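Please find one structure pasted underneath; my questions will follow.
Every protein chain except one is present and positioned as in the full complex.
When the chains are written out, they are named A and B in that same order, and each has its own residue count from 1.
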Amino acid sequence: MSSAEQTTPVTAPKRPARTASTWSWLGVLPFFLWAVMFIALPAAFLFVGSFLLRDGSVGLQNYADLTTGAILPAFANSIYLSFFSALIGAIFGFLLAAAVILGNLPRFMRSALMTFSGVASNFAGVPLALAFVFTLGNLGLVTKMLAETFGFNLRATGFSLYSMEGLILVYLYFQFPLMVLVIAPSIDGLRREWREAAENLGATPYQFWRKVALPILMPSILGAGILLFGNAFGAQATAFQLSGGTIPLATLMISSQMSGDVLFNPGLGYAVAMGMVAIMAVSIVAYSVLQRRSESWLRR
Amino acid sequence: MTTHRLQARLITLGTAIVLVVAACGPSGSTTAPGGTTPAGTQPAGTQPAETTGADLPYDLWVPDPQLLADAQAEGTISTIALPASWCNYEEVWTTFIDRTGLTYNGITPDAGSAEELQAIEANKENPGLQAPDVLDIGLAFGPQAKDAGLIEAYKVSTWDSIPDDAKDPDGFWYGDYYGVLAFEVNTEVITDVPGDWADLKDPQYANSIALPGDPRLSSQAIQTVYASALANGGSLDDAAPGLQFWKDVVEAGNFVPTIANAGTIAQGETPITIRWTYNALANRDLSAESGGAPIEVVVPASGRFAGVYVQAISAYAPHPNAAKLWMEFLYSDEGQNLWLNGYCHPIRYQDLVDNDKVPAEQLAQLPDVEGAVFPSLDQVTSASELITAQWDSVVGVDVAE
Partner (left out) sequence: MSGGGSAPPFGPLGVMRSWLRLSGSPRARRGSGAWWAWLVVILGILYFFVPLAATLEFSLRACAPPNQPCTAPDFSAYANTFDDPFFFSTLAFSFVVGLVTIVISLLIIVPTAYWVRLRVPRLRPVVEFVTLLPFVIPPVVLVFGLIRIYSRPPLLVTATNFGSVALLVAAYVVLSFPYMYRAVDAGLAAMDVRVLTEAAQSMGAGWRKILWSVIFPNLRTAALSGAFLTLAIVVGEFTIGNFLAPYGFGPYISLLGRDKIFEPAAVSLISFGLTWLAMIFLALVGRGRGSRVQVAGAR
């Protein structure tokens, strides 16, 4: 690529190779140390706890209980909710980020969107749920406006805020901004000269995007999608307020066992948490496989 | 170029941050927001009870000097799961602090009974401020805590005036107050106020009725379902008709599947909900004071269901003497009356009334709960299991795709 590689010989590190590999491991040591102290140990605690039964004995009953009752539907619902909110979040979030970065909009819009996204990505829980109740609930601002101005009865369409569709709509409030924040550096990395080179070669913007930009961005987009999936999967406070007893979700199962007023069975809560870990592990593996494949595009 | 300047600035910023955190980060004097009354705000939902001792039919509490000295040596009382507006707790702890000079540490005011037990369990060797000294838990949790060895026995000086069926004979746990489930209605939205459980199925209340919690998780919601059984052909031993009742409510189109709280009631999204009388009445007062919607609290004509909470001292309390002092205060005439100001029926209510220890105007503002039934421990436990297990299948609006 550059003349830098031709004129400068491949520089050996200043230290001998033996110490270089030692240094490599040391470099990631702080991170792993932190992870062990504050993730691995508590995670081990929950792993061990999942084998403790309600009567104090040890066994696999909690895992067997995972297939009973409302737990499997809870996992199904969680996956459905997370997947679709991640999908829609990724698409529109990407469009938003692309719009302010590449769309020739006034300069301030980019930083406004970035800073706003930082706040909105964490606006969740009861305040978010209530905000949507005040907007789209039975007496909500938009509901009333639609009825009075357009004669349009929102309830008659079957839409309810307290359904899976409603939850997805609410979850998007923190999914869009998260996508924007995570994908922005990657869109920044799209060099102008690639687009200009493509134009010079006669490509339409559509062809540029399809053949050049999207393949390059795909690993980042997929990675961001996984992040969004995990974000929705682990969300609890918002769903707690909105579902009110009608939509079983995995995180609600956990919190019900850990902190509910009745039938307190923390071992089961830990087992459900391990189930969530398993699902996330599978998605991360899938993502890694996909990323290895599409990363070949990034070889320069 | 500017890298050195950048470096210098970052180092200065970092040092400043560290100094700021160390200096004005929480020192021993900071209390968590649940702890003390912020200056200038009126505790919501209470009558001004700051009358002088001479006006009151009961005597102000005088702490036992030895116990007081021991408690002051410890310096702090740590409670858990006590919201300020629940049974007038804010005034309870403020009075306690004034009278004893201890510091009040209110852990997680929002917690549920199960979390309280967890907090003891998790902090057995922790003398810090995360470990609670005293508990206020649902009836079913008293024996559970005792069996798990989490609480220790203590009989307050007024022990004998606590009804026998509301306390553990060995003194491990003891009832503190009770209330009855009542309808809380936003009368701006609902003009025709329901009077009894059967009214809730009336189609005029379309999209109006919500539970105060998730009926698979929250004690208050579960008790609501249990209570509705009484008016639907069930009994304290048979909670299944309660599930059927709510199925009917859902089918009538009256159910709003969200958790009702002060905000949703005021805004009108959940204009009818069912809560303990003390919570409903406290909210009614708060709403009237702050420009919220007018609220009426209706104790249902039939199916009156009472719920008891119990107190206990943690076996691992970091401040055991402070805990005992706290209990003495709660079970004194003054402590019991402070709860009464919060619309809770204190457990020694009958004793107080018999001895004329309750001011007349407080008696007047308590709701009429004649004929309320008190489920036993076993009845509550089996009903809870039934309701949480079967809610989804009997009532649950199946929303998976």
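Operating definition for what follows: a contact is a pair of C-beta atoms (placed from the backbone, for glycine too) under 8 Å apart; a residue touches a chain by one contact, two chains touch by 3 or more.
Being a predicted model, the structure only gives us computed values, none of them experimental.
Student: Considering the whole complex, which of A:53, A:76 or A:102 touches the chain not shown?
Tutor: Candidates A:53, A:76 or A:102; residue touching the omitted chain: A:102.
Student: Check the options B:65, B:128, B:169 or B:203 and report the residue that touches the missing chain.
Tutor: Considering the complete complex, B:128 is the one touching the chain left out.
Student: I'm checking contacts with the chain that's been left out. Which of B:250, B:288 or B:315 qualifies?
Tutor: Candidates B:250, B:288 or B:315; residue touching the omitted chain: B:288.
Student: Under the stated touch rule, tell me which residues of subunit B contact the chain that is not displayed.
Tutor: Residues 1-3, 6-7, 14, 17-18, 20-22, 24-28, 30, 32-34, 38-41, 44, 83-85, 107-110, 118-119, 122-130, 261-263, 266-267, 283, 286-292 of subunit B touch the chain that is not shown.
Student: Considering the whole complex, not just the chains shown, which residues of subunit A touch the missing one?
Tutor: Missing-chain contacts on subunit A: residues 2-5, 8, 10-11, 13-14, 20, 23-25, 27-28, 30-32, 34-35, 37-39, 41-43, 45-46, 92, 95-96, 98-106, 109-111, 113-128, 130-132, 134-135, 140-142, 172-173, 176, 178, 181-186, 188-189, 191-193, 195-196, 199, 220, 223-224, 226-227, 230-231, 233-234, 236-237, 251, 254-255, 258-259, 269-270, 273, 276-277, 279-281, 284, 288, 298, 300.
Keep in mind that, in the parts below, only the chains that are shown with their structure count from here on.
Student: Residues of subunit A touching subunit B in their complex?
Tutor: So the residues of subunit A in touch with subunit B come to 69-70, 73, 76-77, 80, 126, 129-130, 133-134, 137-140, 155, 160-164, 240-248, 252, 255-256, 258-264, 266.
Student: Name, in rising order, each residue of subunit B that touches subunit A in their complex.
Tutor: Within the complex, subunit B touches subunit A at residues 111-115, 117-118, 138, 140, 144, 189, 207, 210-211, 214-222, 256-259, 261, 263-264, 267-269, 384-385, 388-389, 391-392, 396-397, 399-401.
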